[in-house]
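Let me begin by handing over the structure; questions about it come next.
The complex appears here without one of its protein chains, the remainder shown in place.
Should a chain be cited, it is by its letter among A, B and C, assigned in written order, with residues numbered from 1 in that chain.
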Amino acid sequence: MIAILKSGVTDQQIENLCSWLKKQQLDVHISRGQYTTVLGLIGDTSRVDTSLLESLDIVQSVTRISEPFKSANRKFHPADTQVCVNDRVKIGGGTFHIIAGPCSVESQEQILCVAKAVQASGATLLRGGAFKPRTSPYDFQGLGTDGLALLLHAKQETGMPIVTEIMNINLLDAFENVDVIQVGARNMQNFEMLKALGHTKKPILLKRGLANTLKELLMSAEYIMAGGNENIILCERGIRTFEPYTRNTLDLSAVPMLKELTHLPVVVDPSHATGMSRLVKPMAMAAAAAGADGLMIEVHNDPARALCDGPQSLTPEQFDDVARAVRRIREAMA
Amino acid sequence: MIAILKSGVTDQQIENLCSWLKKQQLDVHISRGQYTTVLGLIGDTSRVDTSLLESLDIVQSVTRISEPFKSANRKFHPADTQVCVNDRVKIGGGTFHIIAGPCSVESQEQILCVAKAVQASGATLLRGGAFKPRTSPYDFQGLGTDGLALLLHAKQETGMPIVTEIMNINLLDAFENVDVIQVGARNMQNFEMLKALGHTKKPILLKRGLANTLKELLMSAEYIMAGGNENIILCERGIRTFEPYTRNTLDLSAVPMLKELTHLPVVVDPSHATGMSRLVKPMAMAAAAAGADGLMIEVHNDPARALCDGPQSLTPEQFDDVARAVRRIREAMA
Amino acid sequence: MIAILKSGVTDQQIENLCSWLKKQQLDVHISRGQYTTVLGLIGDTSRVDTSLLESLDIVQSVTRISEPFKSANRKFHPADTQVCVNDRVKIGGGTFHIIAGPCSVESQEQILCVAKAVQASGATLLRGGAFKPRTSPYDFQGLGTDGLALLLHAKQETGMPIVTEIMNINLLDAFENVDVIQVGARNMQNFEMLKALGHTKKPILLKRGLANTLKELLMSAEYIMAGGNENIILCERGIRTFEPYTRNTLDLSAVPMLKELTHLPVVVDPSHATGMSRLVKPMAMAAAAAGADGLMIEVHNDPARALCDGPQSLTPEQFDDVARAVRRIREAMA
Partner (left out) sequence: MIAILKSGVTDQQIENLCSWLKKQQLDVHISRGQYTTVLGLIGDTSRVDTSLLESLDIVQSVTRISEPFKSANRKFHPADTQVCVNDRVKIGGGTFHIIAGPCSVESQEQILCVAKAVQASGATLLRGGAFKPRTSPYDFQGLGTDGLALLLHAKQETGMPIVTEIMNINLLDAFENVDVIQVGARNMQNFEMLKALGHTKKPILLKRGLANTLKELLMSAEYIMAGGNENIILCERGIRTFEPYTRNTLDLSAVPMLKELTHLPVVVDPSHATGMSRLVKPMAMAAAAAGADGLMIEVHNDPARALCDGPQSLTPEQFDDVARAVRRIREAMA
C-alpha cells in the first residue's frame, strides 16, 4: 500500500503517522521527494482501513498495491480451488458442471419430471427455489420448507445434489441436507448471513449483486472464508445497466477476470441475466467459451405456466439442445 | 393493466386466458382490433405477477397503468403521512428535521459531545452506528450492543430520539428503546428483515439501495406496510453510477418524484452520497430546496480520527454552518 | 402503436386527436373501456414522434408495438444482410471475418509487419487508426492523412481491405480507397456524420456508443440507411458500467439480441471493451460462441512501445493463438 502525503507536511506529522502505522503492525518505508513524500506500507495491508487513512489531514491519496481480499486471492493460493459437492461432483479445477432446474419448486411431479429430464441431458446438480426473493410482497414467495422437502425427495430419487437459496439464516437447520446453499444477488452484502454461512462447512454458491463490483464480490467471499468455510462457488448473473432490451447485462469478462484474481470456481447464470429463454443458448455457449467452470440454467416442464420467471426458462428439449452445444464448445477448448 | 396479445391468437386462447384472469378476481375488458387484441384488466392489479403474464405464449406485452405499490401509493392516500417519532418530533407533512451524529459510536465521551453539539445547532434526532455494514470483514464492524447502550445513554442525557441501523433481525429486542430503526442500503431488499420490521410499530428509516429504482424502494416499503407498520421514512443516499469523483451520485430528482408517487416522508443523506465533507453543505442546501422532509448528516468531534467514513463527516462547527444555511433555504421556501 | 388515454377524456377530445392522427397517415382503431380508452395506431408508426404524442394532455402513455427502426428491422427484411467489402470478403450471412491491426498506424515498417503477421494468422481485414479520438488534447492524435497513406500502401502490399476511423466528415474524400469506414463510439450519435455517410456507398462499421442502448445503435444505423447506404456492420465494443476492473463491460448478449432485431451483421471488439490484452482471448472466443459475425482485434508488433492503447494490444504470436482458438469455437458451432 502506497500513501502519498500532501505537500507541506512537517517531519513531526510524518513521524506521528508512522508510529501509528507501526502500531498496526505495518512496516513503513519513507521516501521523500522534492514535492511529495511517499510512504510504502508493508505487511498485512488487507486489515488497513483505506478510508480511514485517506481521511487524515496530511494524506493526499492511498493506492493499494495488493488487493484487500486475502483468503480468496490467487496470489496467496495459486492453485484452483475445487469445491467438493459429493464424491462425483467437484466444481472447479478443470471440471465443468451444469446446474439445472426450475426457478421455483411447485409440486413433486414438476420437480421430479424436470430433474430426470435435465439429468438425462447431462446436468449434474439440480436447482430449484423454495424460498423466493420477490420485489413485490404480493408476488409468489415460494413453497418454503415444503419446497425444500420436494427438492430433497427429488435428490433421493435421482441422486443429484441440490442447490437452493437461503433467505433467512434462522432457517439454516432446514438446509442440513441441501448440498449447495445459494446466496442470492440481493443478499450478497447481507454480512450477517455471510458470517453465519462462514461457520458451516457447506458449499456456498455466492451470486454477484446487481450493482456490485468484482472486488465487492470477492470481499463477500472473504467474509465467508474468514469464518473458516472455503467452499465457495462464485456466480456471475448479470449486472444492472442502462440497456432495457435485456433484463440485466451479463458481464462475461467477469469470468476470466475473476479466474485471474481468485482461485475460487466461477459459474455463470445466463437465465436470470438475460431474462429471455431465447438468449440462454448463445450466452451459455459464450460463458463456456469464456472459461466458466459451470452453468446454472432454469428449466421448466411447462414454462408458460411457471409461477415466476417464466420468460427465462427453457423446456427440457431446449435445455438438451443447449447442453449439447455447450459440450461441443468445451470439446473445442480442450 | 393492459395486456396486448400477439397477432394470430385464437378466440379459444383468448377465452382461456380471460377465464384464468377472472379467477384472479380481475375484470377483463376485451377490445379486438384488426391486428391486435387488447385486454384491459380491472381490479387489484398490484397482486398480478406481471412476469408470469408476459411469459404466456399469446401475450405480446403488458403495461401497468397503476403502480404495483398500493399502501405506499399517494393515489390511494393523498395526504402526506407524518411519522411520529415522539411527541415533539414528527417527520413529514411540512415539518423539517435534521438527523445528525457520528458514523460510528465510539465512546461515551464522543457520542455525548457530538449529541450536545448537534442539538445546540438544531438537530432534532441523533444518529450513530452501533452495527456497521462494512465491505471488508477486516474493517471495524462497530461496537454492537455496547454501542447501542452508549446511544441510549446519550438519548437520556439530551432527550434526543435516536436513529441506528439494524443488521440482524435476531437482535430486534435490543432495539426496543431505539426510536427509529434504520434499514441500510445493502439491506433494502433483505425481504425477511422487511417482513419482520413490518410486525413492529417502530418508525423505520428505509435507505434506497445503491442500484435500486424508486419503484423497488417503494416495493420494499410495501413489504413493511403489508405487515401493518406504516411508519416509514424513505431516504435517498446516492446511487451507483460511472462517475468516480463522488462516491455515489446523489439523485435529488428522487425527492420530488417520490413525493409525487407516495405519501411517505423523504429525507436525504448527503454525507454518504458524496463521500466528501466539503460537498455536504451545497448538497444539504440543494436537498432542502428540492423539497426533502429532512436531512441525515454525519458529524464527528474529530473527523481525522474517526474509525470509519471519516472523509465525509463534518466537525460540529461545520455542521452548525450547514444547519444555518439549510434553515435560510427553508425560510425562502415558506 | 398503442396510446392509452387518461380517464375522463371527452368524446370531442378523442375525435380531435383521431383526426390529427389520421392526418399523419395513420389508421386509428378506438376501443373504449369502462375506465380507459385505448387507441391502436396502424401504419408507418416509425415516423410518429412518441414524445410529442406523450406530451398531449389527454394521453396517459404510449407503447410501441413495432420498433422505431424500419430499414434495419429484421421483421421487414428477414434474411441476413451480407456486406460486400470486396469479391472475397463478405461480412454477415454465415461468414466469419477477423479484422486485425494496430490501434494507431505509426510507420510503414510497423503497419506492414503487423499486416503480414495477422494475414498469415487468418485475419482478412486490416485495421489501423490514422485519426484517433483521444480524451485529452495533449495525447497523440494519430498520423492523419499520412497514416491513411501508410494503410493504403499496406493494402496494396497485402491485398487486405482496410478499416479505419473517420472523425471529420470534411475529409471524406481522403477515404476514397478505404474499404470500410469506421464510425467510433463517440460519434455514434454524430447525426451529421451519419447523414453524410448515408450518401456514400461505402461499408460502414458503426460502433456502439459507451452508453447507448441497442435501440439507439439501430436508430443510428437507420440514419445511414435512410440516406441510401445499407452496407452497415454493427460493432459491440463494451459499455460503461460501475465495474472498474475492466475498462468497459463487453455486452455479449447484445450479439444475439441484435441478430434478432436486425438483419445487419454484428462484430465484436474485445480489445477496447476490456482494455487488457490478457482478456482478449477468452472474450474473442466467447464472442464467436455468442454468434458474432466477426471480430476486431488490436495487434501491435511491440505493444510495450505502442503510442496509445498499448495495454489492450496483442503481439502477433498472441494473435495467432487467439485466431486458432476462435477457429476451433467456430468449428464446434458448425
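In the analysis below, contacts are C-beta pairs under 8 Å (C-beta built on N, C-alpha and C of every residue); 3 or more make two chains touch, one makes a residue touch a chain.
Treat the numbers as computed from the prediction; the structure is a model and nothing was measured.
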item	value
Chains shown that the absent chain touches, full complex	A, B, C
Selected from C:Ile42, C:Leu152, C:Ala211 or C:Met333 as touching the chain missing from the view	C:Ala211
Options B:Thr63, B:Thr200, B:Thr246 or B:Thr315, residue touching the unrepresented chain	B:Thr246
Candidates B:Ile2, B:Val255 or B:Leu314 - the one touching the absent chain	B:Val255
Selected from C:Ile98, C:Met167 or C:Leu234 as touching the chain missing from the view	C:Met167
Hidden-chain contact residue, picked from the options B:Met285, B:Val299 or B:Leu314	B:Met285
Missing-chain contacts mapped onto chain B	211, 213-215, 239, 241-246, 249-257, 260-261, 273-274, 278-279, 282-283, 285-291, 325, 328-329, 331-333
Chain C, residues in touch with the chain not shown (by the definition above)	46-47, 49, 51-52, 54-57, 68, 70, 133-140, 167-168, 170, 186-187, 189-192, 195, 209-211, 216, 219, 222-223, 226, 240, 303-304, 306-311
Residue ranges of chain A at the interface with the undisplayed chain	2, 4, 29, 31-36, 38, 40, 42, 60-61, 63, 65, 211, 240-242, 244
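Note that in this section only the chains that are shown with their structure count from here on.
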item	value
Gap in Å, rounded to a whole number, between the CA centres of chain C and chain B	40
Chain A and chain C: spacing of chain centres that average the CA atoms, whole Å	32
Residues within chain C bordering two or more other chains	211, 241-242, 244
